[in-house]
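The chains shown are only part of the set, and none of them has been moved.
Letters A and B mark the chains in the order given here, with residues in each chain numbered from 1 onward.
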Amino acid sequence: MTAGRKPPGLRDVTRGRILFGGDYNPEQWPEETWQEDVRLMGAAGVNSVTMGVFSWARLEPRPGERDFGWLDRLMDLMHEHGIGVVLATPTASPPPWLGRLHPDTLPRGADGRTERWGGRQHFSHSSATYRRYAAAITEDLAARYAGHPALTLWHINNEYCTFDYGDEAAAAFRRWLRERYRTLDALNSAWGTAFWSQGYDTWDGILPPGDAHYLKNPTQVLDFRRFTSDMLLECYAAERDIVARHTPHIPVTTNFMPLWTGQDAWRWAAEEDVVSVDLYPDPRDPLGAQHGALVHDLTRSQAHGPWMLMEQAAGPVNWRGVNHPKPRGLNRQWSLQAVARGADAVCYFQWRQSRQGAEKFHSGMVSHAGEEGRTYQEVKRLGSELAAIGAEVTERHVRADIAVLHDWHSWWAGAHEGRLSTEVDLPDVLHAWHRALWESNLTTDFAHPEHDLSGYRLVVVPQLYLLTDTAIDNLLGYVRGGGTLVSGFLTGIADEDDRIRPGGMDARLRELFGIRVLHEWWPLDAGETVACEGFCGTLWSEEIEAAPGVTETVRYRGGELDGLPAVLRTGRAWYLSTLPEPEALRELLGRIAADAGVRPVLDGLPAGVEAVRRGELLFLFNHGREEVKISFMGTHRDLLTGMTVTDEAVLGRYGVAVLKP
Amino acid sequence: MTAGRKPPGLRDVTRGRILFGGDYNPEQWPEETWQEDVRLMGAAGVNSVTMGVFSWARLEPRPGERDFGWLDRLMDLMHEHGIGVVLATPTASPPPWLGRLHPDTLPRGADGRTERWGGRQHFSHSSATYRRYAAAITEDLAARYAGHPALTLWHINNEYCTFDYGDEAAAAFRRWLRERYRTLDALNSAWGTAFWSQGYDTWDGILPPGDAHYLKNPTQVLDFRRFTSDMLLECYAAERDIVARHTPHIPVTTNFMPLWTGQDAWRWAAEEDVVSVDLYPDPRDPLGAQHGALVHDLTRSQAHGPWMLMEQAAGPVNWRGVNHPKPRGLNRQWSLQAVARGADAVCYFQWRQSRQGAEKFHSGMVSHAGEEGRTYQEVKRLGSELAAIGAEVTERHVRADIAVLHDWHSWWAGAHEGRLSTEVDLPDVLHAWHRALWESNLTTDFAHPEHDLSGYRLVVVPQLYLLTDTAIDNLLGYVRGGGTLVSGFLTGIADEDDRIRPGGMDARLRELFGIRVLHEWWPLDAGETVACEGFCGTLWSEEIEAAPGVTETVRYRGGELDGLPAVLRTGRAWYLSTLPEPEALRELLGRIAADAGVRPVLDGLPAGVEAVRRGELLFLFNHGREEVKISFMGTHRDLLTGMTVTDEAVLGRYGVAVLKP
């Protein structure tokens, strides 16, 4: 955050409406199409478009030249029609001339090869030249549109996600390391370079961890990920500071990819006025709605309140092996689900499906089928519904008694190539734990392990391989303060430098959970299960000797671990040394939550029905294709239909109700 | 074709005989083996050998030196024994010294790495130096053997199939683009560079579409494929013009790989005097014979008559994971099948199996087992049979009432990485449609969508994703003129620049087929099927709103598309929005063909029996291992046995009959 600036926020953009719209790339179309666009936007209730994301070559067709005329006309056109503009800095995709004239702006891969233009995102985050050109176009863009009445929000770059292993990045990496470690001794110690004769005698000898003969140094890899996230954040902050200087009253965002490995999103979110995310669940994924809910919960937690769904698809995407369209009603349902979980903006990539280019099979709000197509017709209906509920919904908060902990540094360290099992993938583990809570309609926030957790009744740690001492103290303090903590395996293994804690797991945590000796990790093969009392475990198991103080255990049954504890409880601290199958994990977490005084949003819901409260509103979703009946107490008004419902609601296929008491 | 030259043809080579022989690489053997070779060739009825394909290093052991003596002796030896020589320009595999002294002759891959010698085909099609050396050796070869009585046919290079992403190729690509588009504006428009900020401000900024960060520009990729085919064709034409200048009376060919993606074979075939192809079905493939038939039909259509099977294997190849030999009788059967479908030449790679080098496990007509080996013994029998039927067969034509349309540009565009389903693979789709016709003994030609189709009763379009306006007019005119047209899905989607047609499919075609709105494409997962009235569809389905004028439909049953049309007929135009399972497609096409007045070669054949007519001869093939009885009308003479058969023929395992009324 730029010092001294009172941060504007999403409320300054929404002003009581749910934002509805999407990326708009009119430079791909003749101007006559623009008129058609505003007509269709108007009919669909579109009130926001994002422009300029990939317009650099158009705005600066030759180095230093500027062509803003077309954008002037579009800004005016939008304003005329009452549509706000999310204006993007176009720096995600430099024009071909930049790479041609300045090869130093091009990134190099782990294999040393230079990436060239012809796709997108071919820029080095460390390139001084790139940053200079990016700053210049950002400066001119901000200066030109600072006072334009259509401007509502700044969108910096797009889906920051690149790596660079080239020479300029190597130099920057060394500078970053000097700042972190000050001395080579400290670095050699943190990286454990005594192993495999990797001791550095000069800073100059340090390289990005490119392709190597065999396993790479894990802390070097970890630091390179930290560095990369920080370099991208520098790029973001530089552009943010420019636009904020011109328009202190206009908030700034950059759009995340959901649960993306490349950015420490906790740290990034703190640098944004508005937190926004792109979200593309597979319409065929039976757990697509849960994946959506997880991303909603995570983004809401990063935003500490309402957030922005910057991109989703009205129909199919084009980057999977097989790209399925959204069946009738699904786009509406998933959009309203985002609203239920805190979104005050429902936007798409993109307004009008492209006829050319690499994404011409990625859907738009207006598909190739045009106005008559089912896709646009459904968008239109959704637009009117969002307009109807907007005033009741925006700026309302979702409250949760449960926090799920997640940390990017832990993810990075735990994913090292030399780990015990490549079957253990953190996103899968996170999804498994979140699913157990979601299926029980237990609303959850996400939190960082060093956050203040005292407001939560239950803290869930699916897996935090790396925990700083501060984080460990935080967890211990949380339990001491009366909180209930439940943790999965591979938690507390490594310190901040990815140094294994003595005993294979932090001693304080072992004491907390009642683990006397952690003899061996027993990872399971793909598809293998391990029998426990009452359920089967997956992915992992452990040879643990319990401490005397353990209150309760579930034991392994049969096999090498027969009789050893699979689940341990010591007071309010639970430890799961395996990942129970979905139903068992749901049952177990439900019980733990109940003991901790946490209730589901509604009890006794049919399978496949999701309930979530936002403010006083109760949102209900039927994720199935068969009609369901839902019982609850009292009389509500369904804001979508305007009808009054008493004690029971009926939801058809992909049905949604937004009930106000 | 060189202007003013009256083209010689295959008839000038065959002169009433079926060519029989193969690649002969005597430089791998001591001269005493040559004597053995001609003895075994004589015994087997070999009348043609191909020499010099990989002899460059032998002919030009050092830059500019020439060593023709060994080839002189071989040419003479062949002539002595009455064996014609197909003489190859040796330019497919330059000698090591060329790359060493002229690194600019080496191609670079999409990843920027230079390919070096040590294998074969390590030449850049765009290299001026390569072309100069290739022209020089071609010139001297042509000059030396122009008058040699053994020379029957020129064989230019071998299986043109290379790519180059290097600097000289990049420059050539830019020249090619300037010629195609004239202005950068035209190129930017055709490529849709407004998407992802790819607008070019100079020709110099344009690169070959090498590896990129994410999806590449599809039209750039399409144009690079067009360019590559054209560059290779330039290489071919340059050598062809040299030899044609020396020997205007000797025809010229280059050998295609079957259904190879790298060459626009329609365009190439027009530049050849003789169309030849290499064909290597897997002996284990239950549809190997159909694959053969497809390639025969395609090659015959490119040749507009008799064609040349330049390479096949008498036994196993060595480039599959597991390479199976040909069971007893299969080599004979597949060779005669090629003759039935128009081949006037049955040749092999290679005469004598190599003892050394990368292909020493690729079979030869004389295998490692030698004269006593089963392989040679079967070759010998085949040779005598071909000699027996030659006079009755050569130059006779195969007639077809059905044309299957295929176009390389459409294939290239439709294969872009950013498409909706990677499960849809054009060769598979082509094979599926051809199979349905082949199993019904409905003889088919192939044709280009802009060819004159008026001679056909039925035109079949398995898939033509890209169609030019000319092609669309051609199809519309064909139907207006009384023809029956049946098309599969993903046809008419894009224009010549791979720009999606408004509505997602060309409006004229939608009207032709009775499609009012094409709402969404519904690709199917691998192995998934969709129920339709009476059959299951595979690979794809569509959400279509039919137009009022539709004559007949088959509907989807169940699922999201329940009740929507899967197959539409509007007059004589049929559209299939899914790929029916094999039996259903066969039944449907059989019915459409019958309605269009097309009859199978023979009715009521047992499964696994193929019947095809060439001129007045009726060829029958039993592709099974069990004896079958085949009924037909009248008395014929079996040219293979000399026996008379009346009303019925009995074919044993892999049996063949060639019946003359």
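Definition applied: a contact is a pair of C-beta atoms (placed from the backbone, for glycine too) under 8 Å apart; a residue touches a chain by one contact, two chains touch by 3 or more.
Just so you know, these numbers come straight off a predicted model, no measurement behind them.
Asker: So 2 chains are in place, but how many copies does the full assembly in this file really have?
Answerer: 3
Methods note: only the chains that are shown with their structure count from here on.
Asker: Per the centroid of Cα atoms for each chain, what is the distance between chain A and chain B, given in Å?
Answerer: Chain centroid spacing, chain A to chain B, equals 49 Å.
Asker: Show me the residue ranges of chain B that touch chain A in the complex, using the header's touch definition.
Answerer: It comes out as residues 111-112, 191-202, 204-207, 209-220, 416, 418-423, 497-500, 502-504, 517-526, 543, 560.
Asker: Going by the contact rule set out above, which residues of chain A touch chain B in the complex?
Answerer: 25, 27-28, 54-58, 61-62, 90, 93-97, 100, 107, 113-122, 162, 284, 315-316, 318-319, 321-325, 327-328, 353-362, 367-370, 372-375
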